[in-house]
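Since the structure comes first, as C-alpha cells, the remarks are kept for the end.
One chain of protein is taken out of this complex; the other chains stay put.
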Amino acid sequence: MKIINAIRGAINLREMYKNKNQWARKIGFGFGPEDEIPTNIDVWNTKQINDEFSLIGLNKIGLWPDEYNFSIKQRFERLHKFKTIKEKVEEESIGRQEKNARLRISKNENAVHMYDTYKLWNSAIYGNDMFKQRLLHFWTNHFTVGGSNNFRNYVIGDLIYNVIYKNLNGSFDDLLYLVTTHPGMLDYLDNTHSSGENSKFAKYLRKRGQTAGLNDNLARELLELHTVSPARKYSETDIRNTAKVLAGWGLIVSDFVQEFNEKKEYREISRNITLEKFVLAPYLKNKAEPGKKVIMGKSFPAGPKALRKLTNMLAQDDFTAQHLSKKLAIHFIGENASKGEIKVIYDTWKESNGDLAEVHRATLNVARTTKTRKFLWPSTWMFQSIRVSGARFIKESKSDGGFGSIKDDGRPDFEPLGILQEIGHNFWASRQPDGYSEKKLDWVSTEHFDRRIRIASRIFRAEPSRSGEEIADLLDFSDRTKLAISKGRNSEEKFIIALCSSDLMEI
Amino acid sequence: MISRRHFLSIAAPALALSGYPVHGFTKEPIEGRIIVIMLQGGMDGLLAIPPIGDDNLFKQRKALVASNPLKLNPLFGIHPNFRNFSKMLKSNEASIVHATSFPYTGRSHFEGQNVSQSGSKLPFSTNTGWLGRAMEFAKITGKALSLDAPLLIRGAPEFDNFYPANIEKTRSPQAALLDLIKETHDGDVMAAIDKLSRASMSGPSRLRARDPLSLATKAGESMRELNGPRVAVLTIPEFDDHSSIGSTTGHHPELFTLLDNVFYQLKIALKEQWDNTIVLTTTEFGRTVQENGSAGTDHGYGSVGLLAGGLINTSSVVANWPGLSTKDLYEKRDLFATIDYRSVCSACIEAAFGLDHDFIIDKVFEDKKITRIYEHIFG
Partner (left out) sequence: MTEIKLKIILFAILMVFGTQIQAEENILCIQKFLAKTVFNPGAPDGVWGKKTETAINQLISQANNFKPQNIKKSDAEDVCKTLKGNQASKLLEIGQFKRFPVEIVADIGEIKSLTDFDFSKIIISKNVNYNCNFVILHSKGFKRASGKVIINNGKLVFKANGWRIGIASKGSERFLTEEANLRLTQNGLRGIMPHLSYVGEGEVEKPVQYITLGGNYIKETNSSTSDARVAFLNPGIIGSNNYIDDYGTTYTFKIHGCS
C-alpha cells in the first residue's frame, strides 16, 4: 500500500517534463524523428519498466542476429583460439610487421567485444527499451569490471547482457550474487589469485616454498562499493572474513599453477580444464578456506553456499538500500538530488525488499517531478545527440561501410569502441573499480570538451534529419542558447552549438 | 584511512623550518622541471638492469637475461636496447635505483597503480597524487599527456591535459565556434572552453600524434615556454608480460627501446631546459625472478627506477642489493625492495622544486620515516 501511495504522491506534484521529448531524455535517450511519440506517457512509462523487449537488429528491421550473441562458453572458445594463435605467431621467426599483421587479423576474427559494443550503440540509438538501457549503463558502471588486453574484454559483454540486463526486473539479491560470481568480476578484482590460508592449495604451495593466501580486493569492494559502503562501519576483520568466504571462487587464468596441476590429487585445477568446468563451476574446494567465518555479527559455514548467504545479507542490509538509492538518484535525477527524493527510492527499496522493478519505478517517478538537472555522461549525451538528431550513424549494410566492413588499413570501418574510448566513457576500458564519475566537474576538462565538439561535427556528417534550430525548438532550449545558435555561420556550426550547449549536455 | 587536509594557503608559523625565509623551501625556489613516465603493467627491473655480477642471476632466470648487456660496473649491466640512456649514463645525466618499490606488496595492478600515484601506503585512501600535492605546495602547474588527469597529478592547483583526439572525419574546434558554445554555458564550464580557445588560437598543433614519443616531444616543447608547465606525466602501457617477455629481443625489450627513445626525445625537445629537469620512471611493481610456464613473469615486488636529466650530478646505480638466492627473495619469488621509492620521489621534488626534505615527507607523503636519498642522486 505504501508503494502505491508513494507513486500517487509523486504524480500529484507538478510534472517537470511536460515536453515528452525532454522526458524521454531524462530517463532514456530521447525520441528520434522516426520514433513514435507515445500519446499516454504514463502507459509508456509502465511499459518501459514491465515489458520485455526484443533487441533491435542492425538494420532496424529485424532482430539482433543470433550469430552476434555469444554465450559465455562461446566467448571462452574464441578467446582460447585467439590465445593459441598468438602463442604460435610469437614463436615464428618472421618480421615484427608480419607478426603484428597476423595478430591483428586473428584478433578481429575472434573478437567478441566489438560486437558487444555495437549492441550497446544499436540499442541506445534504435532500441525501444531506452529506460532499461539507461539502467543497464548504470548498473554496469556500478558493478564495474574493467577491461584488459584479453580475458575480460571477452566476458564483459556476458556480464552486461546475460547477467545485468536479464535481471533488471528481478531482485537485487539475485543480481548481486550473479555479478559477484561472474568470471569477469572474479578475475578483475583478483579473487582468482585468492586462496584460503588453510586451504589445500595454499598448503601445497607453501610446502614448495612459495606463498599463497588471501587476496581481499573483491571482498573490500563488495562491501565498500557494491553494497553497504563504508558508512556501515565494518571492520578490517569483516573484510578479511569476507575474503575467506570468497576464497575458492574463480579459476586463475594463467599458467602459474601449472606445476601444481600436474600433481595427481589436484587435477581439479588443470590447465586443460574443460570450458564447462571453468564457466559453470567456478568454485574450487581446494582453494577454499575451511571453517566458520563471522562477518558483521553473522556466522557463515564453510562451503560454497556461504557466499549466497553472505550476498543475501549484504543485499538486504539497510545501508545497501541507502547507498544504492542515493546512487540511483544521483544518476537519474542529478548530483544535487535532495534527501527527500532519495528517501522515496529508499522507502520503496525497503518496502519491496530490493525488488528492482519497484525500485526503478520509484526512481522514474521521482525523476518526473524533480527540478534538479543532471550533467549527462558523455556516452549518454552522445547517444541522445545521435538519436534525437536522426543521424545515420550506424550504417545498415556492410557494403555501405557499415558494420562488418573493413577499412583499407585493416581496421573496422565503424569504431564504436574507439569513439567510446575517445570520449572517455568506455565500458571495456581498464579503470578503477569505483567506475565513471557522476560529477560534472570530472567531465569538463579541455580535452573532454574538444572531444564533444569533434563528435558533434562527426554526427553532423552522418546526415541528421533535424537541424540545430529544430532540435532547439523540439527540446525547449533556453533563449540564450537559441540566440547563440542563430549566430552560427552555417548549418554545421548551428548543429554543433546545439549539441554542445548546456541544454543538451544536461537534462 | 589517510584524511588529507587541504592546504590552500600555507600558514606562516606552522611551516617555517630550519629558519628559512620561504615556507618549506630550502633555498630560493628552484625553477626545475619534473617529468614522470609511468610504466604501466609492472616493469621487469632484472631484465632492464641485470645484476651481472650476481651469480644467482643466471641460476634463477637463465632464459631471461639479455645476451649482451652493457657493463656499468662489476655488479650491474644494462640491457643493450637502452642505447640513449646508456649515453646519458656515460655523461653523468642519468642514474638508476635498483631493488626498489613503493611500499606495496599486494601485486594487484589497481592497488599498485593507485599506491604508486597517490604515494600513500594504503590503496584508495586519497583522491590526490604525490606529485599533485607537491605541486600544490610549490604552487606550480603541470600537464598530463593523457585524456584523463591521472591520480598522480590531482591536487595540483592547476593542470592541463593534452591528448590529440583520434576521431576520423572531425576537425579541431575553432575559436569563433567556441565562443558561441561558451554563451550557452554557466561559469563553471567556461574555463575549460576558454583553455580550448587559447589552444585553438595558437594555431594547429604541428604534431597530431599521440604515441609516447610524440607526446614526449610535445611535453618538452611546452615545458620550454614562458609560464609553461613545469611538470609532465607520460604513460607507457603494456609492461604486463605474463608470457613471452623476451630477453635480448622480444616484447619487453621493445618497450625498453621505446622508453629509451622517449628519454632521448625529451632531452632533444627540452633543449636548454634539460639542465633543469629530472625525469623519473614509476611502475606499480616488478616481476617474479623466475619465469613462469609461458616464458613470461608474473607480478612481483622490487624493480628499478630510471632517472635522467641535467639536475643529476653524477651517474650511479643506487642499490642496497638484497641478493637473488631463493632465501633472499620476497616470499621466495620476487626481488626484494630494499629502497622505498618514495625516497626517490622526494629527492626529485627537492631537486626540482626546492622544497625541503622534512617538509616533503611530512606534508606530501605524510610519513616521517622516509629516508633522504638526495645526495646519492643530486649531490
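A few points about this structure:
Just so it is clear, A and B label the chains in written order, and each chain counts residues from 1 on its own.
The definition used in the following text is that contacts are C-beta pairs under 8 Å (C-beta built on N, C-alpha and C of every residue); 3 or more make two chains touch, one makes a residue touch a chain.
Owing to the predicted nature of the structure, the values given are computational and were not obtained by experimental measurement.
The chain that is not drawn here is touched, among residues B:Leu72, B:Ala156 or B:Leu335, by B:Leu72.
Note that of A:Asn100, A:Ser299, A:Ser465 or A:Ser478, the residue touching the chain absent from this view is A:Asn100.
For subunit B, the list of residues touching the undisplayed chain reads 70-73, 75-76, 83-84, 86-87, 89-90, 164-171, 207-211, 213-214, 314-321, 339, 371-373, 375-376.
For subunit A, the residues in touch with the chain missing from this view are 95, 97-98, 100-102, 104-105, 408-411, 454, 458.
Operating definition for what follows: only the chains that are shown with their structure count from here on.
In terms of their C-alpha centroids, the spacing between subunit A and subunit B amounts to 32 Å.
Residues 87, 90, 96, 146, 149, 190, 193, 209-211, 215, 217, 254-256, 258-259, 415, 418-419, 422, 424, 432-433, 440-441, 444-451, 453-455, 457-458, 461, 478, 480-481, 483-485, 487-489, 493, 496-497, 500-503 of subunit A are the ones that touch subunit B when the two sit in their complex.
Only residues 106-108, 110-111, 114, 124, 147-149, 160-163, 165-173, 176-178, 180-181, 183-186, 188-189, 192-193, 195-196, 199, 238, 240, 242-244, 254, 292-294, 298, 326, 331-333 of subunit B touch subunit A when the two sit together in their complex.
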